[in-house]
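A protein chain is absent from this complex, but the other protein chains hold their places.
So, chain A:
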Amino acid sequence: MDWISTLLQAPTTSIFWQLVASGVAVGMIYATIAFGYQLTFATSKTLNFGQGEALMLGAMLGLTLLPYLGYWLMLPVILIFGMAQGAVVERLGVRPAIETKSEFGWIMATIALGIIFRNMAENIWGRDDLKFPSPLPETAIELGTVRILPAEIMVVVGALLMMAAVETFNRRSIYGKAFVATSNDIDAAGLMGIDTRRVITMSYAMSSMTAAFAGVLVAPVTLTGATMGAVLALKAFAVAIIGGLDSALGAIVGGILLGVIETLTGYYVSTGYKDVPGLILVLIVLAIRPAGLFGRRTIKKV
């Protein structure tokens, strides 16, 4: 068990903190996508299995617009595009399933839409992995003994700002209050005169908007290509399960937890087993707290 003793001594060394820093950056990438799952799950108890593709579309469109608009002008276009894309997914894939009270129809429909979006992207942009130029310098900066890329810091800060903005919108604006009311009790919200159908469409639009923004944000760190979303979305799903499907805080904590566990396992155990402990954590959470670390436990009466 010598790896345990290495682990115990490690915090004193710079390596541990280097691993944590890299893990946090990767974890926040997962968290941005998990945050999107959480938005739609809160209102409609459904989620977009094409969330990874929404992220990819944001990144690819951003890369295309970059030479014409520059980085900062490109961002609002991406946000609007993301909203439209999310609304389309909801109308085509989710609403029919909700209206026919189909329990699982939306799962197949959102997966199918995701595949269609990916194929479209392959036809438009090809399937090569491309480089997304970072608006920040590409040389690492040193924080104490830890070296980190400016783009990685941007992922963490940008993701937190984005989540804070969405949370503020939900708490302060009248639309946001309708949003929260629908999450709490969709039937009661409907009786209070809230158009819950529109709220659900809005939640999908916002979810894809965050994904598209996340795409632009993470693209300088990850590779940019039609298949970039697939692996990330799967990891984000694990994050959503760990953190809880209806908690924004859960997405952040779950993401960081998974990212850090991955890099620490890679270093202290073996890079071949990097992905295993994260999945074990998913199983443990499902066994002990099925609603996730920060999820609300609901009692379903039957």
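Please note the rule applied: a contact is a pair of C-beta atoms (placed from the backbone, for glycine too) under 8 Å apart; a residue touches a chain by one contact, two chains touch by 3 or more; residues count from 1.
Here, contacts and distances are computed from a predicted model.
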(request) Report the protein name recorded by UniProt for the chain absent from the figure; options are "PTS system fructose-specific IIA component", "Molybdopterin converting factor subunit 1", "ABC transporter substrate-binding protein" or "NAD(P) transhydrogenase subunit beta". (result) "ABC transporter substrate-binding protein"
(request) Quick one: say which of A:19, A:75 or A:236 touches the chain that got left out. (result) A:19
(request) Check each of A:47, A:228 or A:256 against the chain that is not shown and name the one that touches it. (result) A:228
(request) Among A:57, A:113 or A:149, single out the residue that touches the unshown chain. (result) A:149
(request) Have a look at A:80, A:108 or A:140 and name the one touching the chain we're not showing. (result) A:140
(request) Spell out the interface residues on chain A facing the chain that's missing from view. (result) 15, 18-19, 22-23, 25-26, 29, 122, 126-131, 138-140, 142, 147-149, 221-223, 225, 227-228, 230-232, 262-267, 270-272, 274-275
